[in-house]
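Below is one structure, written out as structure tokens; comments come after it.
For this depiction, one protein chain was excluded, whereas all remaining protein chains were kept in their positions.
We just call them A and B in the order they show up, numbering each chain from 1.
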Amino acid sequence: MWGDWGEIPRSGLSYAALHNAVFAFLAKRFATFLATLFAASVLTFVALEVLPGDPARVILGVDAPDSAVAALRQRLGLDGPPLERYLDWIGHLARGEFGVSYTYSVPVIELVRDRLQVTVPLALLSMALAAALALGLGLYAAAHHNRRGDVVVMGLSQLGISIPSFWLSLLLILAFAVSLNWFSSGGFPGWRNGFGPALAALVLPAVALATVQAAILARFIRSAVLDTMREDYVRTARAKGLSANATLWRHVLRNALIPVVTILGLQFANLLAGTIVVENVFALPGIGRLVLQAINNRDVVVVRDVVVLIAAAVIVINFVVDLLYAAIDPRLRARDV
Amino acid sequence: MTFVRRALRHRSFAVGAAVTMLFAFMALLSLVWTPHNPTRINVRGRLAAPSPDHWLGTDQFGRDVLSIIMAGAQNSVAVGVVAVAIGMVGGVALGLLAAACRGWIEETIMRAADFLFAFPAILLAIMLVATLGSGAVNAILAIGIFSVPVFARLARASANAIWTREFVLAARASGRGPWRITGIHILPNIASVILVQATVQFALAILAEAALSYLGLGAQPPTPSWGRMLSEAQPLIFQNPMLAVYPGIAIALTVLGLNLLGDGLRDLIDPRLTRSRT
Partner (left out) sequence: MTLAVENLSVTLATARGPLAAVRGLSFTLGRGESLGIVGESGCGKTMTALAIMGLLPEGAEVGGRIVWDGQDLLSLADDAMGRLRGRRLAMVFQEPMTALNPVQTIGDQIAEALLVHDLADRVGAMREAVALLERVGIADPERRVRGYPHQLSGGQRQRAMIAMALACKPDVLIADEPTSALDVTVQQQILGLIRSLAAERGMAMLLISHDLAVVAGNVARLLVMYAGRGVEWGETAQMFGALAHPYAQGLFRSAPARALTATTRPRRLPTIAGQVPDLVTLGEGCPFAERCDLVEEPCRSRMPEWQALAPEHRVACRRAEESLRRWKP
């Protein structure tokens, strides 16, 4: 908290040691990151290509002549030995070359680029909303442990966890689009037509997504804060003369955030899954809607590439969380060396 | 006896158990009786308001909403039971294996679990559906597979704690093999924790199934399902908003009941008393 170190000289030795430790930590986490990414691509490939079922046959129907099916298989890149096709696919992906959509006849990367302009702001907006809401509620509940405020917040969070996000979306549409007419019930005007309308179109979906996330997060924050408040160093801080509030902000919160950050990372996977559903409720042209449409059109190329992209996004987020973790907890930097 | 009395006095357990039993009863009852046939289409009785004959009114196909909700409970219960069974059997077996073998086997299983944990379950469901086509079975499979790592992690952590206890040490000293010890000592001791998790996973499975059905990736028509009721109600939300409300209440209540039941069970099995320091 006191960033200014004054005139105290920096010791060169310790700085170098710290630098090495951080580097070793990053290297190890990066290796895990690559391994996980590899596993995700294999899983996707195996799920889509080795499982029984023939997308080409599904697209063309049971009555289609075998020759047509074979031709489509070739077009979809479903020919040849699996290993060869996997290497071919992953090799292209590594160079940033995505497949070409069967239904749109457009490179997948272009489809994705447009859709990300909806999904990324939506995910960030709802994560921010969820984190802010959960932090407030969780801290409030912990500070009022076992009192009325705590019971109310925990009851609300229990309710929030139980409500499916797509139903909450429908309720929000009912309340704010049908009855009050504050927001539209769906669709997206695009960013080119002004920032305000585009953002307004994302408000209800973000609230729907954030509510569930916040309900889960608030519980974790509450119990993490309660656990931390029992620690000896919190008593030490009080013994120094810090007020209960100052102790909460300066000593409890940062330590309590360590377990919360892990949950936040895992929550992000849920959040992305949630965007798939919520985008469809609000007819938002995002990644989730793209995937669903691709499935309905049996566009295997799009499904495969987008699924790997989403998985990669989740893995990247978890990697970032790992780094964040190390930034919060100095013990970790040393432990892994 | 004392456990039963303690359980009935525990508020969230009692409420959760009551709500859960209500929905289980509704699912069972719907097997033999519903007010109307939940799949019979009646074009003349479309979108009827609630009446003594149709308590919750009818949908755009003239079907009785209460009957569909009752029959939909069947679908939710079936999906929950099967998916949790898949996840529990697979996960507990892997977790016990990891705890019994340690070393690289444990490491491999846990890394795989970590990985699956970070992978959105709905994505696998989407992939399965893309190859195999939509359907309740694929949805169940996807939900089940993705609850495997949850059970595996929990089973391993709990089993590892039991492995260090004295009575296990004694059993090892008397020459019992790891599999016998797992069967006799470890599994019975972690069963209660697993049971608590199973109720929570049951709730999550119902939520996931509803979402998949809403997207058209779960139960296919004419099988009654809460998720699909909501997707069918959405286009009519301006004329007939209540159609989008009833099935949601059914989902939320069931999930809430199961969550309360799980919380209550956890408290009853492991009462954490307030620690005091001297």
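As a working rule, a contact is a pair of C-beta atoms (placed from the backbone, for glycine too) under 8 Å apart; a residue touches a chain by one contact, two chains touch by 3 or more.
These figures come from a predicted structure and were not determined experimentally.
Undergrad: What subunit A residues would touch the chain not displayed?
TA: 1-2, 4-9, 11, 13-14, 231-233, 235-244, 246, 250-251, 254-255, 258, 328-331, 334
We adopt the following convention: only the chains that are shown with their structure count from here on.
Undergrad: Distance between subunit A and subunit B based on Cα centroids, please, to the nearest Å.
TA: Each chain reduced to its C-alpha mean, subunit A and subunit B end up 23 Å apart.
Undergrad: Show me the residue ranges of subunit A that touch subunit B in the complex, using the header's touch definition.
TA: 36, 39-40, 43-44, 47-48, 51-53, 55, 58, 158-159, 161-167, 170-171, 173-174, 178, 185, 230, 265-266, 269-270, 272-273, 276-277, 280-281, 291-292, 294-296, 298, 300, 303, 307, 310-311, 314-315, 318
Undergrad: In their complex, what parts of subunit B are in touch with subunit A?
TA: 112, 115, 117-124, 126-133, 203, 207, 210-211, 214-217, 227, 230, 233-234, 237-238, 241, 244-245, 247-248, 251-253, 255-256, 259-260, 263, 275
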